[in-house]
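Only one protein chain is missing from this complex, and each of the others stays in its spot.
Every chain is named by a letter (A and B) in the order it is written, and numbering of its residues begins at 1.
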Amino acid sequence: MSLRFRRFWVTERSLAPLLLAGLAAALLAGVAIGPFPLSLRQIGAVLGGGGEVQATTVLWNIRLPRVFAAAMVGAALAAAGATYQTAFRNPLVSPDILGVSAGAGFGAVLGILLGLPVLMIQLTGFVTGLATVALVLGLALSLRGGGQVLVMVLCGIAVGALAGAGISLVKLMADPEQQLPAITFWLMGSLAGAKRADVAAALPAIVAGLLPLVLLRWRIGLLALGDDEAKSLGVEATRLRLLIIACATLMTSAAVSMAGVVGWIGLMVPHMARLLTGPRFDRLLPAAALIGAGFMVLVDTAARSIAQMEVPLGILTAVLGAPVFVWLLARGSRGWAE
Amino acid sequence: MRHFPLTALKGAILAALTALPALAFDGRTVTDATGREVQVPANPARVLAAGPPASTLLYVLKPEAMVGWVRAPREADLPFLRPEAAALPELGQLTGKGDTLNLEVLLTATPEVIVDYGTVNDTYKDLAVRVQDQSGLPYVLIDGGFAVLPQSIRQMGDVLAVPERAETLAAYAESALAETDALLAGIPEDQRPSVYLARGPEGLETATKGSINAEIIERVGGRNVAEEGTGNLATVSPEQVQAWAPDVIITIDRDFAANVGTMPEWQGIPAVANGRVYLAPAAPFGFIDRPPSVNRLIGLKWLAHKLYPDHAKGDLRADVAGFYDLFYGVTLDEPALSALLGD
Partner (left out) sequence: MTPLLQARGLSVGHRGRAVLSGIDLTLEPGRVLCLLGPNGAGKTTLFRTLLGLLPPVAGEVLLDGRPLDGMPRVRVARALAHVPQALTTPFAFRALDLVLMGASAQLGPLARPGRAETARAVAAMETLGIAGLAGEEITRLSGGQRQMILIARALAQGARTIVMDEPTASLDFANRIRVGQAIRALADRGTAVILSTHDPDQAAALGDHALLVGRGRVLGDGPVRKVMTAERLSALYDIPVLRETLSGGGLHFRG
């Protein structure tokens, strides 16, 4: 049985409430589920201002910030992925294509190696993520034909490989008992330590990255036609692409510095969204962001609830993502050319 | 082809090293924890420790035979070590990645025997056999479990040819363990606290029940809240710690101990609310871990005082001073004791 969505892309009017309801359900699940037993009644009491100390601490200082962080990270990664797939005209790219995750990862594990405080580790990761993409762009633009997507991507692969080598070197130098487990866990992604302060620090970067993309989403969608056609339709293609890269990098670097390296969201959620909205970017972007947020909240809820020990996010997203991806490939109508 | 000369050189060195013990052999046969019979020199003067737990055991038994440390002591540790031992070089881990032996370590150290002290499972048995075959040096593995601590001390003393010293230390170990058991006999189950072991700057890394890093908790009658898991290190969320609601938190991280009172996610946990968050002293070796070796003997007493303040007997400060004098060969004055114990 093949599902034919061809004439049935959900109309814009019915889609938005549907997605918002889905996100609300995910958020509710995230707030209500967890290792600490909190009944809905207790949640109500805490929200109302009462409730005992532990329940209040768990809800306000642990669960709510963590759920919010998960939503932010999911939305950021999915939005960045959808944007890159459209702007680079390739449904198989992820936000890591220009090396931001490898760069942020390198900075953060270096911080762990040097024994920096947690806030500095996150800040270092954020900065090195940005610096890596800046390096890639500088390198690409200095080459002949550097404004082209292919050159940028190849430079991203090269610099990303260097950052990956740096990460391996740090792992080699790390104390196998004290630092290596922390490094390994960080590289697999986790929101175990998500605090209000983290959320407050990352939120501006993610909003600053997401807002221009949302505002410009019609124009960005024209890049999917190719530079020549986009320019003929009135888009300053090269400039817009640089802006997109800046915004996506800001969001992704902030997300990675907070949650570590979480794969698959940026690649897979845009495909899921494309099934619902079609490839029109002005509809795809909000849908991807909402689905990414909800998906990440659910994954993180599972990560902290299925066992006493935290399960790294990257493992869960891969375990869930790979089969879904294969299913998407198998079903035929994909929203992109066969 | 360019590798050929290098390989030949390495082969020649290995052959030479293999010949060395044969030249000076006049030793005995011991049976180690893997069940092998190993021939060791009669009075080993140059002994290489394969890992940090073995380093510590070697240091307390026969410091003059040490050729170096696996990991160099930190600045803060130096006042708590014998000066001669403190000056020894750092050699690094003997075994490198995969099957390769770190030859530079062997060449620098030229030991007569290699000792290892820790977990006895197939991996480490394999390692012992492999290293012995590759290097031609006797490799002795001794069980590092807490339960067999006195026997292990005696066994290592036998290998090192310092039986009297070993007997003194083993007797201390036996009496420390007996004291602990006696204390526990008088404390009913419901007065034994639940304990969370906090590692890392955020306190979110822990060692689960059964892991070598946390076994001292059980030995002193505490209940490690991290019961699930495979007996290893794991990461948890603050919410999980809230759910466990431990009575006591033991940490080895200075920053965490200092900040936990102000961390909003940790409020409401009984241990935090009651001020029962204890930083385990760590110079020159940790009281409860790091490494998981004989240094934990003093941790038994320290932990007993922390977990059972109303029941624990004896002067902790005097006990610590006595332990450091006997085992580590350093005399601690009052200021040093206070600095160590954080009082």
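Basically, a residue touches a chain if its C-beta (ideal position, glycine included) is under 8 Å from a C-beta of that chain, and two chains touch if they have at least 3 such contacts.
The structure displayed is predicted, hence computed values, not measured ones.
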Neighbouring displayed chains - absent chain, whole complex: A
Selected residue (touches chain absent from view) among A:K171, A:R196, A:R280 or A:R331: A:R280
Contact set of chain A toward the excluded chain (per top definition): 6-7, 9, 86, 89-91, 215-219, 221-222, 224-226, 228-229, 231-236, 278-280, 282, 333-338
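Definition applied: only the chains that are shown with their structure count from here on.
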Computed distance of Cα centres, chain B from chain A, in Å: 42
Contact set on chain A toward chain B in their complex: 34-37, 52-54, 56-58, 61-63, 66, 117-118, 175, 177-178, 181-182, 185, 190, 192-193, 195-196, 304, 307-310
Parts of chain B lying in touch with chain A, wherever the complex brings them together: 71, 200-202, 204-205, 208, 226-229, 233-240, 242-243, 245, 255, 264-269, 273, 290
